[in-house]
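Take this structure first; my questions come after.
The complex is shown incomplete by one protein chain, all other protein chains being positioned as in the whole.
Right, chain A next:
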Amino acid sequence: MGLFSGLFGKLGVSKKKVKVLCVGLDNSGKSSIINQLKPKKTAATELVPTVGFAVEEFAKNNLNFTVFDMSGQGRYRSLWEHYYKDVTGIMFVVDSTDKIRMCVAKDELDTLLAHADVRNVPILFLANKMDLPLAMTPVDCVAVMELDRITDKPWHISATNAMTGDGLDEALTWLADQMSRSIRY
């Protein structure tokens, strides 16, 4: 398989398609992260707050990603649940400097985890804006959001900087790895 997939990968034919839902509160850096993941030439230089949602497609880690960049603003958060059903993975972005809204992020996560449509998919937590002073460490985030209670799904947390891309590759590799495991060839 290795040889073929490598070969096919280069040819760009057999790459598996994955759907990833990117959620998190507004201003946490979801659009910036997705922008950073996209190939350099298609990346936007200026970002405005996302309205509703945006769909981005790119290839990474031998997978064809379709990412739903959901708007995090309060009035659009109710849209998230419509996408839970057929995603292969979830990215949950947290602004690690926004301590005051950690309770809100936790509440939205609780709602997500309790939703019937969320299946046994891997969840990647990104503690974003790690470059800023007063940013909470991933360990703090795990404690505040009580992530250790998630036992029925694989999850992982990384500190990231969406401006430079630091930490993103390692995090994406984990997600891609988890997702390739769960999809059948």
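Convention: a contact is a pair of C-beta atoms (placed from the backbone, for glycine too) under 8 Å apart; a residue touches a chain by one contact, two chains touch by 3 or more; residues count from 1.
Assume contacts and distances are computed from a predicted model.
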item	value
Hidden subunit of the complex - UniProt protein name among "RBR-type E3 ubiquitin transferase", "Bardet-Biedl syndrome 1 N-terminal domain-containing protein", "Ras-related protein Rab-30" or "Dynactin, subunit p25"	"Bardet-Biedl syndrome 1 N-terminal domain-containing protein"
Residue touching the undisplayed chain, where the options are A:Lys60, A:Arg77 or A:Lys129	A:Arg77
Those residues of chain A which, in the complete complex, touch the missing chain	25-27, 74-75, 77, 97-104, 106-108, 111, 134
